[in-house]
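The structure under discussion appears below in the form of structure tokens.
Missing here: one protein chain of the complex. Every other protein chain is in place.
For chain A:
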Amino acid sequence: MTEPSTPPHRDKRAVLSAWAVLSAATVLAWLLTPGESQSATTVGNELVAAIVVLGAVKSRLIIRYFMEVRHAPRRLRHATDAWLIVLWLTLLTIYLI
């Protein structure tokens, strides 16, 4: 096996911070979303844009910190970023049109 690229205590702090931000972003998205009883049909374009941004940030944190792509070769970093951008932009565009 190759050497890990950062000391363990720094890796531990990084994954713990990523988990805290991910959980907070999940709860934030929940607070932003109106409840079942509210009458509006769709949640609105601004809100969906916020949900998409939060979703994209969460996905990137999982890829970079949990999957350790932040230490990976450039090609993998670019491939995962391309997937993220294409996916979330496509989802948002279809929602908006």
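Note that in this section a residue touches a chain if its C-beta (ideal position, glycine included) is under 8 Å from a C-beta of that chain, and two chains touch if they have at least 3 such contacts; residues count from 1.
Simple rule for what comes next: contacts and distances are computed from a predicted model.
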Not-shown chain resolves in UniProt (candidates "ABC transporter permease", "Cytochrome aa3 subunit 3", "4Fe-4S dicluster domain-containing protein" or "FAD-dependent oxidoreductase") to "Cytochrome aa3 subunit 3"
Chain A residues touching the omitted chain (full complex):
1-8, 11-12, 15-16, 19, 22-23, 26-27, 29-30, 33, 35-36, 41-43, 48, 51-52, 54-55, 58-59, 62-63, 65-69, 71-74, 76, 79-80, 83, 86-87, 90-91, 94-95, 97
